[in-house]
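A single protein chain has been omitted; all remaining protein chains appear in their positions.
Moving on, here comes chain A:
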Amino acid sequence: MTENTDLRYTAEHEWVLIEGSVATIGITAYAAAQLGDIVYLDLPEAGTAIAGGSVVGEIESTKSVGELFAPVDGTVVETNAAVVDSPELVNSDPLGEGWLIKVEFTELPTLLSADEYGALTGAGA
């Protein structure tokens, strides 16, 4: 369960990949493992305006219902249809095929490095 050093992280166990003005957002391997078998995702539709820090979706596993927090202000430009159809992708490849949404952001808040996030989960990067 290693996290990718190219990514930025949040304390809500999400990762953010910055490409130009678009942020791709997913949940960390740590979060996916804690949630267990993920069975359902409720994600915001493309075009939805989101505010950083607010709850914009739900990630449901057989054990619990987790919330997806928006790490940035912006507008959703794409939702990963593949994970909606096959939620298990979030478990099998949380940092890759298991991405959740892409957001066109206006301003980038301070995010955690892989090391900082690793310290948070007590795992080391």
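Just so it is clear, a contact is a pair of C-beta atoms (placed from the backbone, for glycine too) under 8 Å apart; a residue touches a chain by one contact, two chains touch by 3 or more; residues count from 1.
Going forward, contacts and distances are computed from a predicted model.
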By UniProt, of "Glycine dehydrogenase (decarboxylating)", "Calcium:proton antiporter", "Carbamoyltransferase" or "ABC transporter ATP-binding protein", the chain left out is "Glycine dehydrogenase (decarboxylating)"
Of A:26, A:74, A:87 or A:118, the residue that touches the missing chain is A:87
Residue list for chain A contacting the dropped chain reads 37-40, 42, 60-65, 86-88
